[in-house]
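Omission of a single protein chain aside, the complex is shown with its protein chains in their original locations.
Going by the order they are written in, the chains are A, B and C; count residues from 1 in each one.
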Amino acid sequence: MSFVLNEDEQMLRDSARAFLNESAPVTALRTLRDEKSPTGFSSELWSSFAEMGWSGVLVSEDHGGVDMGYAAAGLVLEEMGRTLASSPFLSTSVLAATAFNLAGTDAQKSKWLPKIAAGETVIAIALDERARHNPDHIETRAKKDGNGFVLSGKKRFVNEGAGADLLIVVARMDDDQLGFFMVDPKADGVSREDRRTVDSHVPADFSFDDVKLDGDAFLSGADDSDAAYRRLLDAGRACQAAESLGVAEQAFDDTIAYISEREQFGVPISSFQGLQHRAAHLLGELELARSLVRRALTTLDTQPSQAPLWCVAAKAKATQVSRLAAAEGIQMHGGVGMTDEYDIGLYYKRAQAAGEFLGDDAFNAGEVARMSGY
Amino acid sequence: MSFVLNEDEQMLRDSARAFLNESAPVTALRTLRDEKSPTGFSSELWSSFAEMGWSGVLVSEDHGGVDMGYAAAGLVLEEMGRTLASSPFLSTSVLAATAFNLAGTDAQKSKWLPKIAAGETVIAIALDERARHNPDHIETRAKKDGNGFVLSGKKRFVNEGAGADLLIVVARMDDDQLGFFMVDPKADGVSREDRRTVDSHVPADFSFDDVKLDGDAFLSGADDSDAAYRRLLDAGRACQAAESLGVAEQAFDDTIAYISEREQFGVPISSFQGLQHRAAHLLGELELARSLVRRALTTLDTQPSQAPLWCVAAKAKATQVSRLAAAEGIQMHGGVGMTDEYDIGLYYKRAQAAGEFLGDDAFNAGEVARMSGY
Amino acid sequence: MSLDNFRKETKDWLEANCPQSMRKPIQSEADICWGGRNWTFASEDQKIWLERMAERGWTVPTWPKEYGGGGLSKDEAFVLKEEMKAINARSPLDSFGIWMLGPALLKYGTHEQKLEFLPPIARGEIRWCQGYSEPGAGSDLVSLRTKGVLDGDHYTVNGQKVWTSYADKSDWIFALVRTEPDAPKYNGISFLLIDMDQPGVSTKPIKLISGKSPFCETFFDDAKAKVKDRVGDAGQGWEIAKYLLSHERAGIVSEAAFGGLNPVSAAHQSGEVDADGKMSDPILRGDVARLTIDGLAFDATMRRVKEEADHGEGVGARASLLKYMGTELNKRRNELNMSALGYDGLLWEGEKESDGEVARSWLRSRANSIEGGTSEINLNIVAKRVLNLPGA
Partner (left out) sequence: MSLDNFRKETKDWLEANCPQSMRKPIQSEADICWGGRNWTFASEDQKIWLERMAERGWTVPTWPKEYGGGGLSKDEAFVLKEEMKAINARSPLDSFGIWMLGPALLKYGTHEQKLEFLPPIARGEIRWCQGYSEPGAGSDLVSLRTKGVLDGDHYTVNGQKVWTSYADKSDWIFALVRTEPDAPKYNGISFLLIDMDQPGVSTKPIKLISGKSPFCETFFDDAKAKVKDRVGDAGQGWEIAKYLLSHERAGIVSEAAFGGLNPVSAAHQSGEVDADGKMSDPILRGDVARLTIDGLAFDATMRRVKEEADHGEGVGARASLLKYMGTELNKRRNELNMSALGYDGLLWEGEKESDGEVARSWLRSRANSIEGGTSEINLNIVAKRVLNLPGA
């Protein structure tokens, strides 16, 4: 485990930054928004993720991936956060790939992981059922029915839900264990309601009304499917934190650039000590978030048993810092920070939405206390 | 109820300020400390409180008091906070007087309230049994025994415990209701351990080992003695908050005076915007605390049924603001703020100790949530 | 007339004259009556209610009767407010003319100006907007560049204003214009009233992060302002603007601190409470408890300051402190609302009309600490004028 990027990682980060600045700058999000994109992301961009080799970042080489691990996935997400790139990368290449890696049978892996690596599918993970993330509160049921299952329940704000080809639904089984189930969003009994959110993404609510599933819809390769579910959440938290970190970093950079330019009372406003101290403090907060995110990601790769605490801590910190950086950014921009013309408001919106997914700072601080035994 | 002081109140505040500046300035506390005063307060000063007419602030005129109410008591305490005056005023004139007023029989009132008003006695209230204030956790028992009671249990950090002539002990009775019991600290079975604290006060721990009490040791005049206990806590919180407010105000004033004088880089450090913004923010926090304290005190006087929420809110805010004001005060003083020569450190210490009594900001915030139904 | 009599008469009159549909809380922006030349009433009742109230001068109860007001005393106006509140009566007319230009004219205007401009404000016939800020001159009004050149009986005005509220829907604008180029910075600005119905004035809405466009850019291109429509002396504009800004600050604060969703209701809405109503997330609950305390404290402080003002202590620069504390509090409240709603708070567009309302309010709240003097400017003012700390 290392805090310092190795050569491969540096190359990845540099190419991600260059590519996203070119192909998915903030104006791309504005276009998706203004054209009311039905999915909230661009299929074209998603295809190019595969060309860049990123879609298979967690897919083994046997299955056509590059198998670079979570630290690498986090680097891509951090750069996505910087340009507010909207893409099913987190849901498909991180969460779905993790689900298959942890719980898929060999046959399931062979079928789906190559598709993920090739960017040929968009997969959404249906987790939460309440307004706030609550991993214990799963009431969706997959009842055994002959060789298959019958699925019933509701899922809320499923990311990329509007554009998904496949859902992986977390459901409680007859023995009360949690399991992953593949569901065709167009199957009988599945209904979808799209949710256009403040950050111009389009998650969806799903209802499952006695949906019939084949036996091999169940990802049955995990010894302990509850544990696989927890691992999935941890990985998701660290990776979502990486995106939030990127949001925070760019919000901060934009703000420093703005206050360095903007003059008031005849001097750049960045020369006022009041703003300087707040900017310096923010930089400190960013450094803390950066260290935790990196630590969580590398621990997932190298000592997964030690990862949970780092993942919840990173998620809490990245949520708090990204919201703070964007809020301070608006304030330091002054009036223009409130206009749609400037990007800082878009960062504020994304920080809020990204922060909510898999638990905000309050939720994850509670997890830190619980895991630490107090 | 009024936020603006009436004429009597203004006179009281002005005379308290003048008297305490003269008779109990911060140097008086230093003397008590350096001479290791066994009680932590000066008996002489306590006598003069009676001469000033303050000891009977909550005692009816029938019993020799001036009956000015909690708002008036709070004004005295606020000024005490400003000079860090150490006196049994809160324990005797506020808490003990309140206990007698709420729960004393006519005979008990006639015997004790005049003594309180005359400053002839020091009474300590023995409440807490745990390290943090916890009003529900009372395990001290007063078992009925013939016409009297047998008292057993332990009390911790009883304010003015080292110098008290009489204890009023909160104990659980046979019906599990809480009651107030008068106990002679020198009685058989009572043992005392003095606790010299960071703020140079001397509270004491008490053990009661089958202490025999007469029947009239019980303050039996309350219809609902649990309710009387709650009322006592509320009154104590508002009044302790008033002292904390005074601590905050003087810590702030000292700090503003210091930074206005102290030069660095050729200008007064108060001209730096970084400090200016923090000072202005602190002033805002002080204003908030001031309003809550006044509101809690006047509500106790005029609409006691509405007081509990205001009392816990005031206690929480005054605790938080007094600690913040003193901590910021030390920082703005720089190196000299760390020396015993300057007073700001003494304010920091008192803010901590006063904040702990009857619950700190975290405890009282919890009470606010509970009372507000969430 | 005794106050009790006044209360009784007011109650009776309101009962007889306030249409039933005007006795319901404002549901949305559309229910607010702003008036003006191009105003379209949302309903016949809205029109009737405005006319009846304006006839008694009760759209501006404390203004003198000769200027279209009600001539009420402060106490009487308070009774009117209480009685309107008792039946949930809506405000018959909201306008920047009432809140801002009116007080300025009453203090600085000539009798003729008052007679000309105040009654149409009171009747909702002319809608006003405010032209202070300029691109590059937000908190720093002194550096403003819009120029007015004296030319006989009028000024020829050129320049650009920004953050003019509802300028695209307004009839006239009161604007700060540099008319004395040679005077020291603070003394070169005049306060001009400009009719916007002329070729030299144009507006362009600014789209905000909340998705709304309540503000405009306003352009003056050889616009004409009559000299007789200058309020106060040439060069007195800065003084008048400061007077008005303190009015604006008070307005923003009272809007900020009261009303609107709170995090406890939000938690109930989103179902994030236990069976006994306790907020499910204990750490969020702690944050909300601290907000409640500061909310109670701010409420009590506003009442205290009002009482002190009634006792003649004056608010003065403390208005800046209240504005700062109140707007920071409101931002915190909105943030905690969003957290208590969780995913539900993120909703932006959907089938229900109310979808996105909470998020819009949350985004809107960020402007509180920018408009009417930023938090930073207000902290500067408090440091200098309340604490008497030296200039940097």
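By our rule, a residue touches a chain if its C-beta (ideal position, glycine included) is under 8 Å from a C-beta of that chain, and two chains touch if they have at least 3 such contacts.
The structure displayed is predicted, hence computed values, not measured ones.
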What shown chains does the left-out chain touch?
A, B, C
Which candidate, B:7, B:188 or B:340, sits in contact with the chain we can't see?
B:340
Touch with the missing chain holds, among B:149, B:206, B:272 or B:310, for B:272
Among C:289, C:305 or C:383, residue touching the chain not depicted:
C:289
Residue positions on chain A contacting the omitted chain are 2-4, 256, 259-260, 267-268, 270-273, 276-277, 279-281, 283-284, 287-292, 294-295, 309-310, 313, 316-317, 361-362, 365-366, 368-369, 372-374
Considering the entire assembly, which residues of chain B contact the chain that has been omitted?
128, 130-134, 156-157, 195-200, 203, 263-266, 272-275, 323, 327, 330-331, 334-335, 337-341, 345-346, 348-349, 352-353, 356, 360, 362-363, 365-366
Touching residues of chain C against the unshown chain: what are they?
282-283, 285-287, 289, 392
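Throughout what follows, only the chains that are shown with their structure count from here on.
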In whole angstrom, how far does the Cα centroid of chain A sit from the Cα centroid of chain C?
41
Whole-angstrom distance, CA centroid of chain A to CA centroid of chain B, is 51
Measuring from the mean C-alpha position of chain B to the mean C-alpha position of chain C, what distance in angstrom results?
43
Give the residues of chain A that touch two or more other chains, as numbers and ranges in rising order.
272-274
Multi-partner residues in chain C (2 or more other chains touched) are 376, 379, 392
